[in-house]
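One chain of protein is taken out of this complex; the other chains stay put.
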Amino acid sequence: MARPHSVRHQRGFTFIALMCFFLLYLPMATMVVFAFNAGSTVGQLDGFSLRWFRTALANDQIIEALLRSLTIAPIAAFFATVAATMAALATTRTAPYRGMALKVAFINQPLMVPEIVTAVALLVVFSRVKVWTGYTGLGYIIAAHTAFCIPFAFLPIRARLETMDLSLETAAADLYARPWSVFRRITLPLLWPGILAGFMLAFVVSLDDVVITEFIKSAGQETLPTYMLGQLRRNVTPEMNAISTLFLAVSVIVVSLFFLLSRKKT
Amino acid sequence: MSQAQEIAEEMARRSVRTRWWLSAPALAVVFLFAIAPLAVIVLYSFMAKGDYGDVKYWQFSLDGWFSVFFERGLFDDSIGIAQAHVSILWRSVKLALITTVVTLLIGFPTAYFIAIRPPSQRDFWLFLITIPFWTNLLIRTFAIQEVFRNEGVLNTVLMWSGLIREPLKIMFTDLGIFLGMAYVYLPLMVLPIYASLEKFDFRFAEAASDLYANNRNVLWRIIIPMTRPAIIAGCILVFIPALGAYVTPRLLGGGKNLMLGNLIELQFGQGRNWPLGAALSLTLTGVVMLALLVYVRAASKEGRSHG
Partner (left out) sequence: MFSALPAIEVRDVVKSFGDARALDGVSVRIKENEFFTLLGPSGCGKTTLLRLIAGFDYPTSGEICLHGKDIAGMPPFARPVNTVFQNYALFPHMTVAQNIGFGLEMQGKPRSEIAARVDQMLALVRMETLRSRRTSQLSGGQQQRVALARALAPQPRVLLLDEPLSALDYKLRKEMQGELKRLQTETGITFIFVTHDQEEALTMSDRIAVMSGGRILQVGNPRDIYDNPQERFVADFIGEVNFLAGQVIGIDGRTARVRLAAGGEVVAGLPEGATPVGRATVIVRPEHAELRGPTEQADLRGRLEQVVYFGTDTHLHVRLADQSEFVLRQQNSPRGTADLQPGAEVAIAFKPGAARVLKD
């Protein structure tokens, strides 16, 4: 008997899965390799160099776009997380009340409508508002990002709340804690991992957004993704490999943090 | 009514009121910056188009909706099918469907593979799926572009090995768009199916095997039916963004092979036909809602039958 039979074994699945991982990583690996390529031809390897990282970081447009992205993302993520935390507290651990399901559907709406539709809808509204008020600052982008980040922040916070035992808060209240103290001393510390996960999710979602930002940004308000979109449409320079590799590194770090965070929780 | 009952009811009322105040900021932001603009789009779709973009305010017109599927002849008033729009709509649905099917065919075995790893190894494989999930879509599209381009890795390897003489043209074709979308949306298929398979109790598989089902029958008759809600969820998660895809067809399809997302953008840009753009957006939203409805129906049916 060659290999004992197992009910879990499905012929071909392992091959497909390994192929899938290979194909998933081949393009990204190629990108990373070419980011460190010394030559300037896109398809040809000419030895190791950091020159494209240097040129990318010396490019004022890139730095400016990066800083703008890094301004928008934390602000939008912060507001989204605060709003989502409050909303999550309002929609968990209670007998369903009238309007609760609707509330949740409402908050999740940005997830259900295609991004391009939200983008053109905001374009239509904001272009009018810009004319009326004359204000053309980053506020529009921040507001839009906050809106579509809320459901992403809402998800882990709500999930965390649902696993939390209400009796802890009841016990604290029984021990003479006033509602605000109960929240600050019991609920918030327990909820913290969920809030952190929600914030990170919102941050990354904001940082990654291309479509909505592309449609609503005013002149000269490139974020890093919209700048890259513009570059990729025209001609691909090795600089793009370098920036993309940096982006990829950020993802790896964020995902690693996520895994560590969820491990500690259990 | 007793006094205690009255107090309890007053407390419940107060709690619900607090809950409304707590959710107010989130509801307000989502309303102002996601739902209200959608309502504006609905209005715009029924207005006449402005000469230089925008609309003629409060001038009712069905032209926007009309031109989603039909067009008037240039010289006479003959009405014909808007070939360009219909073909783009068809291409979008077709590519989104193919993407969904192919990601399912690859994603299910992959999720299954991860789910049957020993628990200590699962995190590692899951990590490998999560990384692309968290990486900017633009960057992943760019990465696959690097592979497909005429002088890209794929063609270099194929030509070097002597399998082909001319580089394969993948960029700027429907094939390229589909491959790109399958690549970028694959994690969206794997993750929900994995979540369900990870919880799957393989004692059901053993029971079926005990009852003379070979492993393929166990898969088709037991595992797939029992994880069906997650499979549908994965399909919806891939189908919706694929149908409304903008970035991937933009980069991999070039200017010619448009999808619905690009057609919509065109109306708000060079096309200067905002009512049509609005109507197209709502058409897209409608199809998506239809897909979601199918999902909700299927999920609730599942819930009923499982009690």
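By letter and in written order, the chains are A and B; residue numbering begins at 1 in each of them.
Following the convention adopted for this analysis, a contact is a pair of C-beta atoms (placed from the backbone, for glycine too) under 8 Å apart; a residue touches a chain by one contact, two chains touch by 3 or more.
Being a predicted model, the structure only gives us computed values, none of them experimental.
Enquirer: Tell me the shown chains the invisible chain touches, ordered by label.
Expert: Result for the missing chain's touching partners among shown chains: A, B.
Enquirer: Could you tell which one of B:A208, B:L251 or B:L266 touches the chain left off the display?
Expert: From the options B:A208, B:L251 or B:L266, the contact with the absent chain belongs to B:A208.
Enquirer: Considering the whole complex, which of B:Q59, B:N217 or B:S300 touches the chain not shown?
Expert: B:N217
Enquirer: I need the residue numbers on subunit A that touch the omitted chain, in ascending order.
Expert: Those residues of subunit A that touch the unshown chain are 1, 4-5, 7.
Enquirer: Residues of subunit B in contact with the chain that isn't shown?
Expert: Touch set of subunit B with respect to the missing chain: 201, 203-204, 206-214, 217, 221-222, 225-226, 305-307.
Definition applied: only the chains that are shown with their structure count from here on.
Enquirer: Taking the mean of the CA coordinates per chain, how far is subunit A from subunit B in Å?
Expert: One centre to the other, that is 17 Å.
Enquirer: How about subunit A: which of its residues touch subunit B in the complex?
Expert: 7-14, 16-21, 23-28, 30-31, 34, 42-43, 79-80, 82-84, 86-87, 89-91, 94, 97-100, 103, 106-107, 109-110, 112-125, 127, 143-144, 146-148, 150-151, 154, 204, 207-208, 210-211, 215, 225, 228-229, 232-233, 236, 240-241, 244, 247-248, 251-252, 254-256, 258-259, 263
Enquirer: Mind pulling up the subunit B residues that touch subunit A in the complex?
Expert: 15-16, 18-20, 22-23, 25-27, 29-38, 40-41, 44, 54, 106-107, 109-110, 112-114, 116, 123, 125, 127-132, 134-140, 142-147, 149, 151-153, 156, 183, 186, 202, 205-206, 208-209, 215-216, 218-219, 240-241, 243-244, 246-247, 250-251, 260-261, 264-265, 268, 274, 277-278, 281-282, 284-285, 288-289, 292
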